[in-house]
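Apart from one protein chain that is not included, each protein chain of the complex appears where it belongs.
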Amino acid sequence: MKFMIINGPNLNLLGLREKSIYGEQTFESYLTKLKSTYPKIELQYYQSNIEGELINKLQEAGFSFDGIIINAGGYTHTSVAIADAIAAIKTPVIEVHISNIHAREEFRHQSLLAPKCRGSISGFGLDSYRLAIEHFLINH
Amino acid sequence: MKFMIINGPNLNLLGLREKSIYGEQTFESYLTKLKSTYPKIELQYYQSNIEGELINKLQEAGFSFDGIIINAGGYTHTSVAIADAIAAIKTPVIEVHISNIHAREEFRHQSLLAPKCRGSISGFGLDSYRLAIEHFLINH
Amino acid sequence: MKFMIINGPNLNLLGLREKSIYGEQTFESYLTKLKSTYPKIELQYYQSNIEGELINKLQEAGFSFDGIIINAGGYTHTSVAIADAIAAIKTPVIEVHISNIHAREEFRHQSLLAPKCRGSISGFGLDSYRLAIEHFLINH
Amino acid sequence: MKFMIINGPNLNLLGLREKSIYGEQTFESYLTKLKSTYPKIELQYYQSNIEGELINKLQEAGFSFDGIIINAGGYTHTSVAIADAIAAIKTPVIEVHISNIHAREEFRHQSLLAPKCRGSISGFGLDSYRLAIEHFLINH
Amino acid sequence: MKFMIINGPNLNLLGLREKSIYGEQTFESYLTKLKSTYPKIELQYYQSNIEGELINKLQEAGFSFDGIIINAGGYTHTSVAIADAIAAIKTPVIEVHISNIHAREEFRHQSLLAPKCRGSISGFGLDSYRLAIEHFLINH
Amino acid sequence: MKFMIINGPNLNLLGLREKSIYGEQTFESYLTKLKSTYPKIELQYYQSNIEGELINKLQEAGFSFDGIIINAGGYTHTSVAIADAIAAIKTPVIEVHISNIHAREEFRHQSLLAPKCRGSISGFGLDSYRLAIEHFLINH
Amino acid sequence: MKFMIINGPNLNLLGLREKSIYGEQTFESYLTKLKSTYPKIELQYYQSNIEGELINKLQEAGFSFDGIIINAGGYTHTSVAIADAIAAIKTPVIEVHISNIHAREEFRHQSLLAPKCRGSISGFGLDSYRLAIEHFLINH
Amino acid sequence: MKFMIINGPNLNLLGLREKSIYGEQTFESYLTKLKSTYPKIELQYYQSNIEGELINKLQEAGFSFDGIIINAGGYTHTSVAIADAIAAIKTPVIEVHISNIHAREEFRHQSLLAPKCRGSISGFGLDSYRLAIEHFLINH
Amino acid sequence: MKFMIINGPNLNLLGLREKSIYGEQTFESYLTKLKSTYPKIELQYYQSNIEGELINKLQEAGFSFDGIIINAGGYTHTSVAIADAIAAIKTPVIEVHISNIHAREEFRHQSLLAPKCRGSISGFGLDSYRLAIEHFLINH
Amino acid sequence: MKFMIINGPNLNLLGLREKSIYGEQTFESYLTKLKSTYPKIELQYYQSNIEGELINKLQEAGFSFDGIIINAGGYTHTSVAIADAIAAIKTPVIEVHISNIHAREEFRHQSLLAPKCRGSISGFGLDSYRLAIEHFLINH
Amino acid sequence: MKFMIINGPNLNLLGLREKSIYGEQTFESYLTKLKSTYPKIELQYYQSNIEGELINKLQEAGFSFDGIIINAGGYTHTSVAIADAIAAIKTPVIEVHISNIHAREEFRHQSLLAPKCRGSISGFGLDSYRLAIEHFLINH
Partner (left out) sequence: MKFMIINGPNLNLLGLREKSIYGEQTFESYLTKLKSTYPKIELQYYQSNIEGELINKLQEAGFSFDGIIINAGGYTHTSVAIADAIAAIKTPVIEVHISNIHAREEFRHQSLLAPKCRGSISGFGLDSYRLAIEHFLINH
């Protein structure tokens, strides 16, 4: 089984800055740990700050991978184009968020992507990514 | 470890009716399977169609359990009172939904409970409940 | 044929108070008259001020009766949970209102239940209940 | 007793087109049947696609008939002028709709006419007209 | 000088019905009095309940009369088409209302016609028409 | 007969500035002409840029004058306090505007004062004031 | 092939007035030219300022013509009734606008008819009509 | 004199939890003190987390007590049904809130109950209850 | 102890006009009575129709008095500036209203001042002022 | 004559996926056919999923081409930046859509680009592109 | 060169109170320093809590000064009248704010004055005033 994790804008700063909020862990080190937890699955990772490159990657992975996990960061709330990409591909997509987006600013309460995804997981810190994998393992 | 699952209105009909949508499984049979998956944890279950009884149960479990998983059904979108109960208790609460509420009617997109919960999981069928437990096992 | 009439909050005060508005007739005495008008049908009646008990009754009657007539009072405008119950059961439901809800306060103009009911009858005083029965007699 | 039925735009197509939705019955044939059901009452019928002609007819019938039954079709949701006509005349008016307007597009949920009518009946197919007559027979 | 008065829907009922509100005067008798007050001007009058006929009349009078006074009744708040007609013609148009539309229902507070008229006069009873003429006499 | 004209903020600049819009006439010179047109009535004039002073003047004149004509300028759209003053006094008040407020910015379309006034006149330039007097002469 | 062009309110003034905006061409002269461009198709034309007459014509042509081109003018933004007529007939309908309605006043941005039409063409002057024919020639 | 205090959802947790916010006092101990302050009045107390039980109590006390003081907690902002109950009974009702609801989340700014109560008191801690009694003592 | 009562626009008309609504008592005579009820406290009173003068007085009293009671009349719903003044001073402020503002026009339901005050009391007639003092006596 | 066709996000998937909706034709094969239909014009084509690259291309082509045809896909509804680019360049731009955007989800009804384009064509499948060329041929 | 600084409500409290937020500097002492920085320009200063007095000062300075710098405090968000004054005068006006109004409460995000000013500067503490002068020195 082969899964793709796609991270959107500013998630490359994880673990490097604002450590009091997000902890000292970079996404890369979390990824290493995640891979060791699930040694039998193939886990690829992509990050970009550019909306259209996220779409490129969704299209690329969207017909061959068994599952895609996306955290589109700020584009979650504004991008019809990414939502359209999710709807257009075949691979099921799960939306994850590190923080509980419903407990933050009003404009973060609505996700344009969620209606096109299989499901949505938010608020569990980096563990949100693992829960998505947990689901895919049983329902890919 | 001790977890409480609280189901709100109409979830008692699961598996009995509308089988084409929700499958043939009753929540009770799912629960049995769930318990067997996690033999070491104590899993209690409560269902009521009455908003205030859900609050009673939250208050009752909210100071002694290690985690609460709530699917408040239709009250999710209208109950300030349940949201207040979640905020008032000590036990962390995870909101789950069987269907992807963001892909349904407009009025189901907003959850009044989500801002008071640790996190929110929706769209994974009955597997949403398991994912919540998965998280609690690591972060209770 | 067997029909259930379900009345929601404050409708137990009918005929006892505010006589200038609602007349001197209690719902019970109206019911007696209604039964005598339709001697061949079985007419059961339930009233509760508790939202979840209305759901309980809808679920209970919703798979064996030929028709349900509901006047959910104030819950008409706020209860997603009752609307879900109506959608989940098999028996067709007709929504009735004694007063013309469209001629009252703005917040009474919208019924959350109406979209899930077969139809809606409002403004005919207690006669609204009889009209619902009239319809069920021909289209149960 | 003398009642007037007024049908608005596109209701002249009933039974002729979209038979899968509205059935094979023209309003004229339904009317014939309705008249035979209530042989003692005088039942007049008028249809126009022109908003102002509906107003003309309301004014004409509105001081001599015992009741008016109006299905204003699409004008239901946009016509302040028809609502004003209903408010200005003496004869009580009942609004009817064949389909359940509350279960259709958002813009059909609000009726500008309803607040000026005695009551509103929607969702019972052509039987909505008969229910209105049923009420008028007892409360003209 | 030649002025046209155009009255919209339900204004033909003035003085005939609802005398407690609008007084006992028909518009025709008011018009007779108005003509005698201004013997030197030509005053034509037109009334229709049909929106498009009001447009026909505006187009007809709108290139030869010195002023048009319009009370579009209920169409005031809904007719983009009449507003377009006022904008398209050459003769200046004054909007009048018998009642103070700003003191009535919310939906009567906005006039779609007003932005296209020279000015707006409301709340002075039938005297609103005379004030419009008073203005035209000085500024035609 | 005794009438009070009350002008609000920035109307003291009339005729002095922005001559291309408002013409070369100061309100004072217009007032002189107006007085000579109606030699038999007493016409007092007050202007202030201060909201509360307009209220003071309304209260002062509001129990002894036969009519008040107010152009509250920018306060028209924001002052609940002036509206309350108009509602509290006995003298009838007419709201006037030099420009057609309905043809200007969106926020000028709503007048908080209009619902409390006898009527409203807007769009006739300085002639709006005269039309108000014309009405008061007949209906004081 | 047989096409019907239906023009709504105020479009009869085209070419006669406001020449600086709409040019010197009447719709009739444009129509003559259009017919000569497509000599093999039958092109009928109808104009009315009356909403209900537009509905009458849609119903009349809507079961025998190969295509209908409608410019409903001001009714575009307010007429549920015309939209219903378009939905009820069999002939495909294309909505056209001479001006770019999206670049004009806010209330012109929404067309109630567009969702019921095959497509929408706006902003190309009178050429919008020809583009509609161009499409029908290939996809009738 | 006989007064009823009705507390809604989660107010049973007062003084037991969140002591930093609400202090160490349970409502019961406050009530004891309150009774000793007003030894001559009869003071009954009821608390429930169930919306419909609050309605039951309002109906029960609403025709025999001299005053009712209600703090409906989270139902304040969502319950049309409780508002209807307050409007239906004879005993005057005062709404109280411990915290200043206008200084909290947006959705707490509107009370559906307030328009049906004699008055509203919020922000004075537990002293809000005493102020209500103070008023009833003089104006029962 | 020293308290300041500040009354806003039109409250100087209390007891003089609209006696059927507000009674025959002037605020001055009420104040005399109030002072005699609480002989040990110093009670100062200020009224102005001018928004900025209310701010001046708040600033003046806001650093030396033990409590301020404000009824800002119509400015309650529109004045960010007064709200800012309340937030800037040290003395706690209680907002009072004679009428139940929640039972009046929609625009009176929101108070811009309330979020900055300690609490809000509305609907108790002139007794609202006394209740504020009652609270200050215990919690100054 | 030289025209540029610019396609936005996800339009590169045309004809490859979701064949039941969009048919089996890739845009490239459609383009070949389109070029053969208009052999005398130069037709260039560009597609990108990246918003800013669409702007780059608009700026590049926007001062030398005779016309630009843009289908901005999901960016249509969210991109102020693309709208600004269209407004800043000299070449006229026509907006096209394959589907009828007015018949789809609410958020697709508004185009931020349309007000800056010469015109808008939507709902004609791939034929929308040809209609745009048809117009440019006559009005470049 | 001659500039006027106008400060609105509550800005007279600067430096005297809430020192933790606004620092220990009074506006007067800041002004002294500002004058010494720009010894060649004439800098006048005016403060009032009264909206209309700010208008008076704008009118007074608005035809002879080279620039006006206004911080209208709370009136920024509510005063159409001050905005009108800025639009009516000849001297260019710059709006300044000490705090970043866009980072504060929702209602402070919109300035009614900004559209009438040359520009807007907010968020730089007292330095906002100096930046305005810096601009005027180059573009008066």
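Going in written order, the chains are labelled A, B, C, D, E, F, G, H, I, J and K, and every chain counts its residues from 1.
Everything that follows uses one rule, which is that a residue touches a chain if its C-beta (ideal position, glycine included) is under 8 Å from a C-beta of that chain, and two chains touch if they have at least 3 such contacts.
Bear in mind the structure is a predicted one, so any value in this text is a computation, not a measurement.
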Discussion item. List the neighbours, among the chains on screen, of the chain that has been left out.
Written reply: A, J, K
Worksheet, complete the sentence: Filtering J:Ile55, J:Ala72 or J:Ile94 for touch with the omitted chain leaves J:Ile55
Worksheet item: Per the definition of touch given earlier, which of J:Asn10, J:Ser79 or J:Asn100 contacts the omitted chain?
Response: J:Ser79
Worksheet, complete the sentence: Residue positions on chain A contacting the omitted chain are 8-10, 12-13, 17-18, 48-53, 73-78, 107-108
Worksheet entry | Positions on chain K contacted by the hidden chain, ascending | 100, 102-103, 109-111, 114-125, 127-128, 130-131, 134-135, 138-139
Response to the item:
Contacts from chain J to the absent chain lie at residues 50-53, 55-56, 59, 63, 78-85, 88-90, 112
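Criterion: only the chains that are shown with their structure count from here on.
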Worksheet item: So chain B and chain H: same face meeting same face, with over half the numbers shared, or different?
Response: different
Discussion item. How many angstrom lie between the centres of chain C and chain D, each centre taken as the mean Cα position?
Written reply: 24
Fill in: Cα-centroid distance, chain F relative to chain K, in whole angstrom
31
Item to complete: Find every residue in chain G that makes contact with two or more other chains and list them.
Response: 50-53, 78
